[in-house]
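Below: one structure, written as structure tokens.
Only a single protein chain was left out; the remaining protein chains are all shown in position.
And now, chain A:
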Amino acid sequence: MSSPPSHAPTPGVRRGSPQLRLRIGFLVIAIALSVLGARLVQLQGLDPNSYAQMAAAEGTTEVELPAERGDILDRNGRPLADSVAGMMVWADPELTDEHAADIAAFLYKKLDVDYVSTLAKLREHQVDGSDVRFEYIARRVPATLATEVVEEAERLDYEGLGTRRDPLRSYPAGDVAANLVGFIGTDEPLAGMERTFDTLLSGTDGSERYEVGGGNRIPLGESTITEPVNGADLHTTIDQDLQWFAQRAVRQAVEAARADSGFAVVMDSRTGELLAVADDPTYDANDPAGADKPDLGSRALQGVYEPGSVQKVLTVSSLIDQGLVTPRTQIVVPPALNRDGRVIHDWFGHGTIHMTLTGAIAQSSNIGTVLAADRFKQGQLYDYLRAFGLGQRTDIGVRGETKGLLPPLNSWTSQLEDRIDFGQSLSVNGVQMAAAINTIANGGVRVSPSLIDGTATTDSGQQVGTDHTTRKRVVSAKAARDTALMMERVVDPEVGVAPGAAVPGYRVAGKTGTAQRVGEECGCYDGSFTVSFAGFAPADDPRFTIYVVVQNPRNGGGGGSVAGPVFSKIMSYTLRRYGVPPTGTRPSRLPVEW
């Protein structure tokens, strides 16, 4: 370059023209560059994403980071539903065919799968001429077991088995609270709280992308991670042990009475928390397919029935609240009562007797109650029943809850009102009625029942739980106390109809119910009965309200003999479990006759 000008080449034909050569050279380079440029535009400008994806797919792995589903817990934090890392075991029949019999025997021993059908799956690698390379062997196996089995199979040189993630939902106590908790199908929650609170429980899955070489992550390679958001736990107010006890007690009674079904509701009188909502028949949440469809829900909330004489408690407390009667109000009870052509009877035959209002409750006299309720003005009872919560959902977070049926005020006739006085011609659901009776236990203030501890949002956007408990005075404290004293006479062995409901040593207030039942087939009273018992203890300082209902007992029993003993059993267990000593005061001595 530093050569002096004298050295500059003189134009000569022999060595060719450098200008020309330069131009041609530039042209070639330009052509080459423009080809590359065009390619660049093609790659980056026209369809960059697909190429980026192709590049990424080469050696990049994307794994789903599953969010862990929240547990459903009882009031003591014990799981009613529990999530466990699970896996499926699958097989590639093309590889397993060779040792199919050995592998099937091995899997039968380890995973307890059916030998014959497994053997068929392991052999069947051609279906309709197309290759089958994937067969489920076992689903929802705990991850530890699945990994162990596949590792052992590899040691034994059994080829063609693999695992994949398959989350497992376990219900450790089987049928305990299954009616409320619900269950999960193959891919989605199908019933109960699992479905109602799915948004809360399920969380959000995350994902992770990273480059892989030889089975290991390449350090400094591309790596993006979206953390999963685990589902939250759902805290219920259910007490697992008490729920179990109640379920067994109800089942025993249903079986002994050869009844259709039954349920029991245990409620904390002061807070309205439901400690147990036991249903029978129910199902094992780990095997919902093995149960009849009607058993998959909660009859205590989804079924309607006429409450019968338990309703008299509401009628009488309203009467006392209005100052129209006292527990000692004297009533002359005729053998039968003709009301505009329809005759009302009592459950027991009698002549004309002189009962106090307390006697009418203790002996569950329809006639006595109707005569006392004649003092109501038009519409008064309706207002009270609405205030007690009848005809409205309790909205505790159970799907498909019924409203019950309280006839609208404009359809009330005097005959209808007579029947409603003693609990016919209106229908309720179990928790609704338990909350109504609990109003008397809670000194006349209705506390709304709840099943969720704290707060939770249902799939319909409703906020439920103990944080949303409402309290509303329905009857005066005095009316509630008087009613409780009257109800105490029901379990008195001498004057009451339900001595079987007593808890020795405690003051118990209660009321029996034996209602005509509407059969499913004819939609009319078919001669079957709904028998029930509602009550609370200790009567002078109530802690728990329990309501037991048995549908269609076939042993001829009534509320006192079928539901009463169940009440006594559950109440006795609850008082012991929560360490509630007897109050030690003198029981009610209200006169029943005059």
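List of remarks:
Here, a residue touches a chain if its C-beta (ideal position, glycine included) is under 8 Å from a C-beta of that chain, and two chains touch if they have at least 3 such contacts; residues count from 1.
We take it that contacts and distances are computed from a predicted model.
Taking the options "Cell division protein FtsL", "Cytochrome c oxidase subunit 1", "Carbohydrate ABC transporter membrane protein 2 (CUT1 family)" or "Spore germination protein" in turn, only "Cell division protein FtsL" matches the UniProt protein name of the chain that is not displayed. For the chain missing from the display, the contacting residue among A:Met88, A:Ala105, A:Ala120 or A:Ala143 is A:Ala143, taking the whole complex into account. Residue A:Tyr506 is the one among A:Phe183, A:Tyr506 or A:Phe533 that touches the chain not shown. From the set A:Arg209, A:Arg248, A:His350 or A:Arg543, the residue in touch with the chain omitted from the display is A:Arg248, counting the whole complex. Although one chain is not displayed, its contacts with chain A can still be listed: residues 78-79, 82-85, 142-145, 147, 170, 172-174, 176, 215-220, 240-241, 244-245, 248-249, 251-252, 255, 503-506, 565, 568-569, 572-573, 575-576, 579-582, 584.
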